[in-house]
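Here the complex is missing a single protein chain, while all its other protein chains stay put.
Moving on to chain A:
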Amino acid sequence: MSDWYRDFANSGFGATITKQLGLPRPVELRRYEPGQPLLPGPAVVGSAGQGRLRQQLTALLIDAGVTVSSPEADGERLAAVLLDATGLTGPADLAAAHALLAPAVKRLAPSGRVLVLADPPADADSPAQAAARQALEGLVRSLAKELRAGATANLVLVPAGAEDGLAGPVRFFLSGRAAYVDGQVLTLTPATVPAGQDEDRPLAGRTAVVTGAARGIGAAIARVLSRDGAHVVLVDVPAAGESLAAVANEVGGTAVAMDITAPDAGPRLARQLVARHGGADVVVHNAGITRDKLLVNMDADRWNAVLAVNLQAQLDLTQALLDTAGALKAGARVVSVSSQSGIAGNRGQTNYAASKAGIIGMVRAWAPAFAERGATVNAVAPGFIVTEMTAGMPLGTREIGARLNSLQQGGLPVDVAETIAWLAQPASAGVNGQVVRVCGQSLVGA
């Protein structure tokens, strides 16, 4: 989908106009392509206080072929700045964060990355330490709003013992896969992380189920999972079978025409997964519908349909897979598609927002049980994603909706898909019970 405003704002004439009027000047984001280096330029790693991660981060970058430059060597444009803030003892240590970031951010290249790593405030030894850790959240979220030209800032909280799971998330946030993930706080949990994965095909040999895969974001998810090596089982309603088969044939997957709200949907899917695919490694609950109306005007059908597809079916399908021996493989990854509306609410979407908020409750509640199986369950909450659905919105609403975020543009289905594919990786074992927003740091519900 073309972004005419972005293209206009970047044309010679458009650039002059938008500059004079002080209008947003969105840039084309750096997005992942197979074989791409992790970062297009050098990175700087600094610390605030005596951190425990700096060496690990530096080694990780070097291992990924990134040139690690010194904070002092000025001139060169930076692709990323990483701050190890695990050494914070109190607010005074934050000065070091400022001292590192201020000059480095000046040197940040387009689509640059600021990534801050710290301990969770809740684990702090003292109120002063907790304050300093929590302060980072304000710093990162504000910096994300100040950054320009597609650059992002995110915060990863690393509790003691979760260091092994650091590499996957760090790589993700630095890469083009996280193009539209901005101003987020991710908390890791200690987990056994499988050693090494083929970074070009991290899902090789894995089977992934995607619901609602016939079009839109679901089709993008199927394409990205397949690109990353997975065999994809694509589920959508029988009426969508024509495009479902086309997407399945495009990605070399298997089409299952099935309404996920059918009473036997869970057992049927479980049986097929066991018999034909030897179980699923990845399940992506993406199918979703909207039936918007103000609450006072909403009939029971609209309410029930949305809750049934968006929430109850996810619970039932997941439970059926958990209950069927062999349907979910060890170390499985379940990812649910929530929504910004589920976090911030949205006028006319009481039913939809209820279902999408419910998903967040569901993944958090399921996380410990999944962890026991070496598995994870997470949610992804997209913001304004440019699809056929949004193309049908009135121009004004659409253009405003698309700009109300720090990256000043709508996200693409592939941005949601990349985040899901990352959560599906073996290396994401330390990410569990999380809600990752893919919203370009939306102003809504931030």
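Methods note: contacts are C-beta pairs under 8 Å (C-beta built on N, C-alpha and C of every residue); 3 or more make two chains touch, one makes a residue touch a chain; residues count from 1.
Heads up, the rule we're going with is that contacts and distances are computed from a predicted model.
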{"item": "\"ABC transporter permease subunit\", \"NADH:quinone oxidoreductase\", \"Acetyl-CoA C-acetyltransferase\" or \"Putative hemin import ATP-binding protein HrtA\" - which is the UniProt name of the missing chain", "value": "\"Acetyl-CoA C-acetyltransferase\""}
{"item": "Hidden-chain contact residue, picked from the options A:54, A:113, A:141 or A:277", "value": "A:277"}
{"item": "Given A:132, A:248, A:335 or A:424, the one touching the chain that is not displayed", "value": "A:248"}
{"item": "Candidates A:68, A:128, A:257 or A:354 - the one touching the absent chain", "value": "A:257"}
{"item": "From A:161, A:205, A:238 or A:368, residue that would touch the chain that is not displayed", "value": "A:238"}
{"item": "Contacts of chain A with the absent chain, listed as residue ranges", "value": "231, 238-242, 244-246, 248-249, 252-259, 262, 275-278"}
